[in-house]
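I have a structure I would like to understand better, so I am pasting it below and will then ask my questions one at a time.
Yeah, one chain of the complex is gone here, protein chain that is, but the others are all in their spots.
In order of appearance the chains are A, B and C, and numbering begins at 1 in each one.
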Amino acid sequence: MTTATAKPSLGDRWSKAWTRDRRRIIVAAVVAALLVIGLGGLDPEDWFVTIMRGLATGAITFLVASGLSLILGLMDVLNLAHGELFMLGAYLGWTAYIRPDTTVDLLAPILITIAPFALWALWRPLGRKVAALGSRWAGWLLVAVGLGGWWWAWRLFPLAIWDPSVYAESPITFSLAFDIGTLVPLPAGTFGGPALIAVLAMLVAASIAAVGLVSFNPTGSPRPSAKGIGASIVALAAGLSILAWREGLVEGLFAMNPTLRFFLAGIVSVIVISAIGAGVEVALIRPLYDRPIYQLMITLGFGFILIELVREVWGRPEFTMPKPPAFNGIGEGCPGQGIGDLFSGCSTIEMFGARIRTYNELFIVGIGIIVLVGVSLLIKRTRIGMVIRAGVQDRHMVEALGVNVRVVFMGVFAMGAGLAALGGVLAGPSIGLSPEMGGRLLLSALIALAIGGLTSFPGAAVGAVLVGILQQIIIRYGQTGIPLPWLEEPFKPSPPLVPASTVLLMIVILLVLPNGLLGKAEH
Amino acid sequence: MSLLSLEAVNTHIGQYHILQGVDLEVGAGEIVAMLGRNGAGKTTTLKTIMGLHPRTGGTVTFDGEEIGELRPYEVASLGIGYVPENRAIFADLSVEENLRIAERERGDLARSIDFIHDLFPDLARLAELPGTSLSGGQQQMLAVARALVPENRLLLIDEPSEGLAPVIIEQMMEAIRSISSDTTVLLVEQNFVVASRLAQQYVILEEGRSVAGGAMADLVDDDETINRYLGAG
Amino acid sequence: MSLVDLATTRKPWIVRHRLLLLGVLAAVLFPFVIAIVVDGAPISAVWENADGNAKFLQGLAIEVVVLALYAMSYDLVLGVSGLLSFGHAMFFAVGAYSLGILLKSAGLGLVPSLLIVMGIAVLVALLFAVVLPRVKGIGFALVTLGLASVTGIIISSSEFKDYTGADVGLQGVPSPDWLNPTDQRFRFYLVSMGVLVLVYLLYQRLVDSPTGKVLVAVRDNEDRALMLGYSTFWYKTFALIVASMTAALAGSLHTLYQPIVTPEVAGLGFTVAALLMILIGGVGTVSGAIVGAAVFRLTEFYLDRWFEGLSNLLIGAGYILLVLFLPYGIVGTWRTRSNRIGEGRSRLARLLSGSKGE
Partner (left out) sequence: MSDVLIRTEGLRKEFGALVAVDDVSVSIERGTLHSIIGPNGAGKTTFFNLVSGTIKPTAGRVYLDGDDVTNIPVHRTIHHGIGRSFQITNLFPSLTVLENVRLAAQATGSDGFRWWRSHARFTDYVSRAEEVLTQVGLVERAFDIASNLPHGDQRKLELAMILAPDPEVLMLDEPTAGMAAEQVPELIALIRDVQTSGDKTVVLVEHNMGVVMNTSDRITVMAQGAVLAEGTPDEISANEEVKVAYLGSLYEDLG
């Protein structure tokens, strides 16, 4: 086969692109024209606001869609629990933000549990002995014993009791209490027995469970890596220090600037959900790599379980989440003037004759852009990105070149989950928390992906922005109405038509471009 | 002492007992050819050494260390390079990235790039192109080059001549010969002409068992063994 | 004896369908047994439709029949033909709502209404078929999901409240006196059982026919089927039409039986229910859909009764365990155990050794 050698001129490249991607270019132009016409029907002062709101919706959708796209591209798994990870991220963020004391209480046992698991390789010889017994039931028995022991140890740990329904029932009082800083730490609990026994029991129980899990696939070197040992020591040390200095830690967190605490909550939520994502990959996805439809089904089931779990744990589950104070100021000096006042503490800013909310339309969009650029660079420029791109095609070969592909897959799944959690925490203050928020967002994200091209990362961004802007235009028309010549009253699209419009856009685009706007043709 | 040795290795794939006792010795610095009919288990043997198929019995020893329980990436990091049957060039990576991904430490490629470009001048010219734009022969060269990026002590090469035009096969053979001055090679080859000219030692597999072995020079004249296990050469 | 005989000789019909016949017998006797044993009522209580456990359990069985028909149709699409449709609920919902509207608003009789519903079902299947050549795999799943959710939105939108009852649901559908689910429960029960048996036999035959074999081939390797000379598009369309008509029939029974039809039957949740049922029974086995529907509905019912709030969590956990540890479902696992392929191979071995002896 012959390959082009000389560098083509710009006109040349354009004509090549035109012959190759004619259909794509036409569709993109038509979609752009439709959006412009849609905006044209609105008052000029609404244009900027609508676009900015669309970008904000798009940014949240993108955070969910990008993780979905990464996981789909690398592992060929459509993670239907992704929306629920987003939702759980929001709940965890809420808890870490509003109730840092509870978070601290939970953190200690979790870190202590992690410590034996980080020494995975160490359990391999034992796991081999268990596997040699010839029945998987031996492994399951160990897992069950481990879980039982863990539960017993967990009950000994000091956990302050909190009642979320108090905040759910009176969101306004709660917001007030939050704003004036009258939220106070709950009284610390005490160990239900000797602390040493509780900690040791938890370590032993986690080790037993780990041996059981290792026995299902005990291949590999029995020597833990330096990283593993380090992680184990750090986790154990952190867990023990939290137990020792809980009081001071909690007080410090309550005295902390709430905006800083919001960021801290975001980080905690992202880390925890990433860990859950990694666990999901190991426990649910990995056993089913040969059976893609079953992966779909299992993620669906897992999402379902997460919703029920949130209902159980958080009780009556609709919550509002106060905006971080740095984006919630009113009164003197507000609204801010121009983008320079983004960090002035005002809740709104005047730009181009319109009032823009700093948190929703500027902060969230900013984070979305940072993630887009960051992850794109990661994929294009780094070695990890190279491994991901190669692993998409042939994971066995990548592994035979000396790369621990399992860890990379686990990492990508964790990263995808973490991005969803970031979206959840960011969306919390603007759309509120409910167990159903994940399902709605997953649908938007899937539509965005389908429009952009299922496994294309930039496609996820383009699709998400399109979906976001389209939704906001329809919502705006729902308020102003569309004057139609054959109707006396202007037609006001009802709320169900917002998702319906994006679904229709997806169907039309997929019928013309089965691989979406930026997707590659399947070979 | 041999660099790699397999003793009574067994491998199941699903319910099929593919390897039923393979014994194999590869001495340091040698080129050993693994011969045998289709389905005899040659590719499976290479994959078992790499840890890509779990071994169900026997021992695999590399440089005195038992490696049968290791994961593929751990095997690779001991210094074993693998060139698979289907070449497995990564389509979304450029030619240079296809090489870079095989690095185990920083600077691996910088150390070996000149040697690789000397061996395969085509790859220098095509460095920026995506892996898919290469012809079959160029892909085969890239696959071999990829195994040369880190300091590997042993290369497992599966069917280097398959699907290649005769002129390209000759280039390929030349390259393998020049590698073998400081790297040990275990080769699977259907083409007896190619195998007999490259290797010093041979092993014949039949139905998952090693049934014959020795110096290649002896085999070339041993029409009986050739006919019995390999069919008409 | 040649390979032809080996491959085409089968046991007599009655032997092959012995389980089905036993099942039919059991289903007919079931209400009487319950009436006598549990309710302690006379046999006549059954055809007099007296209240009690017998009547209640007949009702549960009718719900199982509706779900079984619906799951069977999804098995034809997903399990046999390998089409990953996430909009299957649309077939059911269109059947349920159009029958309701025809009976209630248009005032038509049951038979003409059913005929029209079948016609509509074919049209809906053709709508899916239009999409078929364009998008494959996950794309098809998303587009069908989209089509179904648009249907759901239309059903629940306030614009059509007079016909569909919007988000409240369709209620007050008049069912004919001879098939009234309250007064003629036993008759309704027998009719629905009869419909299920007929459709099941039809499906068995379809899957075993040349057409069914091509559908399986399409699932396995569509490009190759195309290269062999099969116009795979028409085979897939055929499967969609049959499935759509079956699901619409299930929807019609649902409307006749239930006092109220809610827009939820068009949602993703209801497609997932079908997926769950064929997964329990065994994907691609047809009879598994019936087993799956029964297990699904009964588990759901009793878990809800015993565990209330926790029941959904338990169902979710059970579902995950099922996918991980019993991927071929009840019927599928049963068949793997009985190992038909091994049987065929040993017959072949006998044949070959026999011919050598001659």
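In this text, contacts are C-beta pairs under 8 Å (C-beta built on N, C-alpha and C of every residue); 3 or more make two chains touch, one makes a residue touch a chain.
Just so it is clear, the structure is predicted and the values come from calculations on it, not from any experiment.
**Q** Just one of C:238, C:296 or C:319 touches the chain that is missing; which is it?
**A** Within the whole complex, the residue contacting the unshown chain is C:238.
**Q** So one chain is hidden, and I want to know which residue out of B:39, B:121 or B:214 touches that hidden chain in the complete assembly.
**A** Answering carefully, the residue with contact to the hidden chain is B:39.
**Q** Which parts of chain C face the unshown chain closely enough to count as touching?
**A** Residues of chain C in touch with the missing chain: 2-4, 7-10, 205-206, 208-214, 216-217, 220-221, 223-232, 234-235, 238, 341, 344-345, 348, 352.
**Q** For chain B, enumerate the residues touching the unshown chain of the complex.
**A** Given the touch definition above, chain B has residues 16, 36-40, 133, 135-137, 162-170, 190, 192-193, 230-233 touching the missing chain.
One rule holds in what follows: only the chains that are shown with their structure count from here on.
**Q** Which one of the chains is closest to the middle, using the mean of its C-alpha atoms?
**A** Closest chain centre to the overall C-alpha centroid: A.
**Q** Please tell me the distance, in whole Å, between the geometric centres of chain B and chain C computed from their C-alpha atoms.
**A** 53
**Q** In whole angstrom, how far does the Cα centroid of chain A sit from the Cα centroid of chain B?
**A** The answer is 43 Å.
**Q** Mind pulling the chain A residues that touch 2 or more other chains?
**A** None at all.
**Q** Would you give the residues of chain C that are in contact with at least 2 other chains, written as numbers and ranges?
**A** There are none in chain C.
**Q** Sort out for me which residues of chain B touch chain A in the complex.
**A** Checking each residue of chain B against chain A gives 50-52, 54, 69-77, 82, 84, 88, 90-93, 97-98, 100-104, 129, 133, 135, 146, 150.
**Q** If we count contacts the way the header does, which residues on chain A are in touch with chain C in the complex?
**A** For chain A paired with chain C, touching residues are 72, 78, 284, 287-288, 291, 293-294, 297-298, 300-302, 304-305, 308-309, 311-312, 443, 446-447, 450, 454, 494, 496-497, 499-500, 503-504, 506-507, 510-511, 514-515, 522.
**Q** For chain A, which residues are in contact with chain B within the complex?
**A** That would be residues 1, 3, 128, 218-221, 383, 386-387, 389-390, 392-394, 396-406 of chain A.
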